[in-house]
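For this view, one protein chain was removed and the others were kept in their places.
What follows is chain A.
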């Protein structure tokens, strides 16, 4: 049997072309058959640090009220990419982004788009908990106040802390410093602070990497609740965490050292962790990478 006959026969047997099985597919294309509401649409996004292109040509549809996890080896541009989604990337001197990121009907990189407003609509939680040197109450209330919140602040603080699954642990010590909380509690306080300004999308950059397993589990449980009201995008190095909590997973990859990171495969999490299209993705999620 010739190679082409063998390929045709293989395709007849499995119903899947070799191209598709080996992943020669546009990684940015939304997963087939998905009809969820669009949260953000990213098209041809590239990110630079001065002259260095760190991320290239990422296109991705982020579904509303779903958790999208971004995984990939260190240095492949995941954190750079996520920071482009609320214009935090450009805060670094010399850093810039090209392409379009649409939130609702607004391109956040369009001329006249206010980064401060964007960052209110797209909140961010960082790897290391970074509460303000203020009381637990003020940590939550402050951001909302400076954003012009005119409602019942007590109610806002309670609601935000409840959504972050922290209320029961801190309700009797709201006036105490946020620094007095454990690492896991501080991280949930940061989530509550993000929620208080009522964003549409929450970005999380390795939010549990510095936490113990119990605190990590609480953060993961919180995320499962949050997606009922928010769109969540999380960068994580913990593959099992991505598998547990996310609905969609994007795998970022660098072909050669010094190349920009690319979105190599993007699909439903179930697919990525059971039968990914591309060999590199499978090597990474099974730990055979490197």
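The rule is short, and it goes like this: contacts are C-beta pairs under 8 Å (C-beta built on N, C-alpha and C of every residue); 3 or more make two chains touch, one makes a residue touch a chain; residues count from 1.
Here is the rule we go by: contacts and distances are computed from a predicted model.
The UniProt record for the undisplayed chain lists the protein name "Phosphate transport system regulatory protein PhoU", from the options "NADH-quinone oxidoreductase subunit L", "Succinate--CoA ligase [ADP-forming] subunit alpha", "Peptidase family M48" or "Phosphate transport system regulatory protein PhoU".
For chain A, the residues touching the absent chain in the complete assembly are 6, 9-10, 12-16, 21, 239-240, 243, 272-276, 282, 285-290.
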